[in-house]
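One protein chain omitted, others in place.
And then subunit A:
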Amino acid sequence: MIRPPVKRLVAVFAALALAGCSGGGNGGSGGGENAPPLIIHAVDSGTFQEDFNPYHLEGVNFGTSGMIHETLMYFNKLKPGEITPWLALKHEWSDKGKSVTFTLRQGVKWTDGKPFTADDVAFTFKMLKDNPELNRNALEIADAEALAPDKVRIDFEKTSYAKLFNIAGNSPIVPKHLWEKQKDPVTFTNTKPVGTGPYTLSKFSAQLYELVKNPDYWQPGKPEVPVLRFPAYTANAVQTALQQGEVDWAGAFVPDIQKIYVQGKPEQNKFFFPPEGVVTLLPNLTHPILSKPEVRQAINLAIDRDKIVRVAERGYTKVAHPTGVPMPGGEAYVPPEYKDAAFKMDLAKAKELLKGVDPAELKFTLLVPSPFTDWVNAAQLIREDLAKIGITVDTRGVAFQDWVSKVGKGNYELSIRATAAGPTPYYQMRSMLFGGLAEPVGESATGNYQRWKDAETDRLIEEYAATEDEAEQQKATQGLGKIMVEKLPTLPLFYSPSWSQYRTNKYVGWPSEQDPYAIPSPYTSPDAAVVLLRLKPAAK
C-alpha cells in the first residue's frame, strides 16, 4: 500500500536531478553531457584504497592532486621556466627569500559552495608545518598568515627561492572549514573530498572510481570531458586492456608498442614519451680507480649510446645531452658553448687515456636491478663496449630492494640510475651533484649516489638557491652543466621517458612534441589535470 507513493516520489526526484544535470550542461561550451567518459589508467594497482588525502604518497588515488585539489601555480616541466598562474595570480618574495606573498584568484569556490580564501592556503601550509609527516616537499615553514581574503604570506626558516615549485606547484590546497575538524590529518583519508578542481568524486569501489565534472569550475566552459573513470589494472592486465582498446589514456610501459597498442593506426592510437629525467652510469667515486678523471673519460668515449637506445630502450627515448639536461626545452640552462654538443665514440682516444692505469685494475662490477630488463640489456651492451678498451665489466643483476640499498649506501662500483628532471634542470643537477647529499660509504644517501664532492659545484648550487632572478639561476645551472661535461661526475646515457598512450577517437588536444604544454602521462600531477582541461571532443 505504501509502495506506489514512494516510487512516485523517487521518480519526481529523478526527474529533478535530470533537469538539474541538463541545466548545468547548457552552461558548458560544446561537448556537454553527451560526450563519452574517458577511461584512464594511471598506476598499476590491483585494487584501490579509499584514500583521497593529497599529501599521502602511495595509498592516495590518482587525480586527488590536480583534478580535485589544486595548486597555487602550474609549472610546465617540459618547458622549464613556463609558469602559469592557477589558484594564485602572482607571487612576491620578501625578506631575502624567507617570505613569499601570494595574491589569490577571486571567485573560486569549493565544491560544497563555500568560497576559497587566503585562510585555506594559510591553513594548508600551517598543517604541513605542524605535521612533518605530510611535508613531503621538506618545506621549512615558519609561519603562514592570511593578510586579506585574497592575500597570504608564508614565512620560511631559510631562503627558499629555489623551492617555489615545491611551495606553489606541488602543494595542493585543502579546505580549512572541513580539514580543521580532523584530529589527525596524517591518517585522515578524505573519503569525501571537497576541492576547487575541475572534477569531484562520484563513485568509489575497490576496482573502479569515477570523477565527474565540477559544474561551477572557475575556468568557464571547462572541463569538456564530463566523466573520468579509473579502473584498477595490474601491470599485466593493462597490456591486454590497451590491446583491446578498453583504455583511452594510459601511462604504461608496453614492450612492443606498434603491435600491442598502435595496431596500424598511428593517427588514432598515439603515444608521446618526453623525458622526465636522465639515466646515468654512476661511477662510485670512492673507488680508487673510478675516481680518476681519465678513467671516466675513457669509459665515456667507449659507450655506444645510440645502440643502447636502439636495442635496450627499443628506440622509446633519446640519447641524453652531455650535460644531462632534458632537450628540447632546457636550452636556456645549457652552457652556450655546449649547446650543440653530443656524445661521440672514440676508442683510440679512450685507450690512450688508459695508458697510465694498470690494466689489472680495470675490473668493475656493474650493478643493475634485475626487474628493469631494459637496464639489464643496457648493462650488457656497456660491458661489450668497455671490453673493447680493455676494461672488464662484470654485470650483476640483483633484486630491486637490494639494488636500492647497495646504491644508497655506496656499496657498488658501477651502477645505472635515473634522476628526475624537476621543474628546471637545477633540481636534477642538485640531486645528482650536491655535496650535502653525499653520505659516507655505508650510510644511506638520498641523492648524489656516486659521492661527488666539489666546492665549485656546491657554490653554484647555493648561488641558484640564493636568487629569484631567472637569468642568474640559468647561469648557475649552466655552470653545473659545464662540470657535467668536463668533469664527468656521472655519465649521462639516455633520458628516462615518461610513458603516455592516448587515443584520439574520443578526445583531441593532447600534448605533443610540437605543443608540449604538460607532461602527458596520466600519473603526473597536476599535469594530468592541465591536459584534461585542454581536451575537446573529437569531431564526428
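Going forward, a contact is a pair of C-beta atoms (placed from the backbone, for glycine too) under 8 Å apart; a residue touches a chain by one contact, two chains touch by 3 or more; residues count from 1.
We adopt the following convention: contacts and distances are computed from a predicted model.
Asks: For the chain that is missing from this picture, which UniProt protein name fits: "Succinate dehydrogenase", "Translesion error-prone DNA polymerase V autoproteolytic subunit", "PqqA peptide cyclase" or "ABC transporter permease"?
Replies: Of "Succinate dehydrogenase", "Translesion error-prone DNA polymerase V autoproteolytic subunit", "PqqA peptide cyclase" or "ABC transporter permease", the absent chain's UniProt record names it "ABC transporter permease".
Asks: Among A:83, A:178, A:237 or A:441, which one touches the chain that has been omitted from the display?
Replies: A:237
Asks: Among A:189, A:291 or A:504, single out the residue that touches the unshown chain.
Replies: Considering all chains, including the one not shown, the answer is A:189.
Asks: Among A:277, A:492 or A:526, choose the residue that contacts the chain missing from this document, as touch is defined above.
Replies: Checking the options A:277, A:492 or A:526, the one contacting the hidden chain is A:277.
Asks: Give the residue, chosen from A:96, A:203 or A:388, that touches the chain omitted from the document.
Replies: Of the candidates A:96, A:203 or A:388, A:203 is in touch with the missing chain.
Asks: In the whole complex, what residues of subunit A lie against the chain that is missing from view?
Replies: Subunit A touches the chain not shown through residues 46-47, 49, 51, 56-59, 132-138, 166, 186-189, 203, 205-208, 229, 231-234, 236-237, 240, 276-277, 399-402, 404-406, 408, 418-422, 427, 431, 437, 444, 446-447, 496.
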